[in-house]
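The complex appears here minus one protein chain, its other protein chains still in place.
Labels run A and B following the written order; every chain starts at residue 1.
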Amino acid sequence: MKLKNRNFITMDEWKREELEFLIGNAMKLKKIGYKSKPLKDKIIAMVFFNPSLRTRTSLQAGIYKLGALAIDLSIGQGVWELEHKEGIIMDGKAAEHVKDAAQVLSKYCDAIAVRKFPDMKNWGEDKKDAVINGFAKYSDVPVINLEGAMEHPCQALADMMTIKEHFKNLKRKKLLLAWTYHPKSLPMAVPNSIALASSKFGMDVSIAFPPEFKLDSSVLKKIKDNCLLNKSNLEIFNNQEDAYKNADVIYAKSWGSINFYGNPEQEMKLKQNLKTWIVDSKKMKLTNNAKFMHCLPIRRNIEATDGVIDGKDSIIYQQAENRMHTQNSLLTELIS
Amino acid sequence: MKLKNRNFITMDEWKREELEFLIGNAMKLKKIGYKSKPLKDKIIAMVFFNPSLRTRTSLQAGIYKLGALAIDLSIGQGVWELEHKEGIIMDGKAAEHVKDAAQVLSKYCDAIAVRKFPDMKNWGEDKKDAVINGFAKYSDVPVINLEGAMEHPCQALADMMTIKEHFKNLKRKKLLLAWTYHPKSLPMAVPNSIALASSKFGMDVSIAFPPEFKLDSSVLKKIKDNCLLNKSNLEIFNNQEDAYKNADVIYAKSWGSINFYGNPEQEMKLKQNLKTWIVDSKKMKLTNNAKFMHCLPIRRNIEATDGVIDGKDSIIYQQAENRMHTQNSLLTELIS
Partner (left out) sequence: MKLKNRNFITMDEWKREELEFLIGNAMKLKKIGYKSKPLKDKIIAMVFFNPSLRTRTSLQAGIYKLGALAIDLSIGQGVWELEHKEGIIMDGKAAEHVKDAAQVLSKYCDAIAVRKFPDMKNWGEDKKDAVINGFAKYSDVPVINLEGAMEHPCQALADMMTIKEHFKNLKRKKLLLAWTYHPKSLPMAVPNSIALASSKFGMDVSIAFPPEFKLDSSVLKKIKDNCLLNKSNLEIFNNQEDAYKNADVIYAKSWGSINFYGNPEQEMKLKQNLKTWIVDSKKMKLTNNAKFMHCLPIRRNIEATDGVIDGKDSIIYQQAENRMHTQNSLLTELIS
């Protein structure tokens, strides 16, 4: 298995057995703790274009536990704005090009982790993840995606570890990715990554959303391919009740509509009638005693009720904790 | 003495002998330096809702000296805005609830230190310190108050250490908490904490302020109780000259008026006639060769003159230095 020096940007580029190997190591780290320091004297740059609590803290804490240093760089807030278009005449707001930032950071650091949310204006542009891929193209060191427009692979890795902690065998276990109402138009990276990961791991996958909130068709195609390969079920629902039946995992998440991309006011109008898309105890009762999952941050009593979030089947804090262990397992393979 | 795993939020929850024990250890650390690393591999999250120079730097530096890592998180500046109301429907600005942030940070860190200034709109709300107490309620690890609406206990601990460095016996030593003019309405945390701490330690306490700037009555009650218990004097002055007489310590500080809370323009009008409430050499001459103290940041020639601030009796930088040693002493007891 060749993991050293690779990037971690999409689920696609990583095989199931590679991801399972990372999760296995993460479970060991969680169990035995961090006495050895496999990344002693290593330096990882975290480049944040957007806010972060879990990612920032789990990386800083985890990297420290591995014996290394995390450097926290927040673009536009102490660090120069970055341009990503190739060949452009840079007479705009950005003072520096990703091309240069990536090569410069490569001189000081052993890995570069980048969070760059989509601009939510133009899906065709956003889905290229030009900034993260720009870093990957020009960096001499591994680049880790901390959430772009298309994927949030570190989240999905932690999620799959968490699911495996509860279900020894994932075959015929049904994960429902449940769209929820939210007062803002959110990115699709988390729903994409969990659907890609759970289908890759052989789970039955259901996705429930109002008709306007279909995921990107290229992503759906890959989810379908994963299910075909694993002989597992893929079901799409445009209503909630049917979708919850027999689910073993409810993964709640809001995301924006590609139909209304760049048009949040119109999306918001539509969403006024969609406030019933919330995870509550009544819906959870339709499931097979499902575990409740969410990547956080979660809007309480909007995406799910306090009762569900704080209930005995909620494993959200376990997901958060596993962010650290899976990232640590990943980093150790990439750069130790 | 049971100090392990406790929170450090108010003076009230800590006994005089416990605080004196912490100060004693801080004095040792200051004297012998930081060769042992009692917090090796520990991680402390610092959650700042407001600016900080001393607190941020003294914690980062001190925690490093103890062998541990401080993670610097600034809310609303790289980290999601946090909601603190229980049971609320989160359709506002905040993307995450303190309940979740506290439990998530507990997974990565061994202690959480929080600075959350009052909003300065509604004293009844502010005095609950809902954010800091929310962290304390939901965190699995000790929570340290880095300044809320009611108290700044880390400052008071450093202040009492500094006073004890100058006065072996605090009995009959008079500390004057001297209100000063300031162009802004400031929180009451520092005056509350130093008055609570100095009275708890048995000093005679005087407080001088224009009549509209009375401290919260629940705090005054506790100060009075402390003085009764210690058979020490408590005096309230609405003029300056009498107050300075025989003082051994002048603790200068501006704070806002509860009468005009949420109404800074009206308070400012009133304050136009209060610019003589400044610590100057003339007033210092009325004292018993008093030491001059201030928590910093200080507005020079507004709260006190350059002459006093830079004078031989000023011990403000010693206070600042002792922030580090007392915090280190505290952290070592709480989480080593």
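The criterion applied here is as follows: a contact is a pair of C-beta atoms (placed from the backbone, for glycine too) under 8 Å apart; a residue touches a chain by one contact, two chains touch by 3 or more.
Just so it is clear, the model here is predicted, and its values are computed rather than measured.
Chemist: Pick from A:I9, A:L39, A:L53 or A:L73: which residue touches the chain that isn't shown?
Modeler: A:L73
Chemist: From the list B:P51, B:G92, B:P211 or B:G311, pick the residue that touches the absent chain.
Modeler: B:P51
Chemist: Which of these, A:N50, A:Q103 or A:S336, touches the one chain of the complex that we don't see?
Modeler: That would be A:Q103, which touches the missing chain.
Chemist: Across the whole complex, list the residues on chain B that are touched by the chain not included here.
Modeler: Touching the chain left out of view, chain B contributes residues 34, 48, 51-54, 56-58, 60-62, 64-65, 72, 74, 77, 183, 296-302, 306, 309-310, 316-317, 320-321, 324.
Chemist: For review purposes, identify every residue of chain A that touches the missing chain, sorted by number.
Modeler: 41, 43, 45, 69, 71-73, 77-80, 83, 87-91, 95-97, 99-101, 103-105, 107-109
FYI, only the chains that are shown with their structure count from here on.
Chemist: Calculate how many whole Å lie between the centre of chain A and the centre of chain B, each centre taken as the average of the chain's C-alpha atoms.
Modeler: Distance between chain centres: 40 Å.
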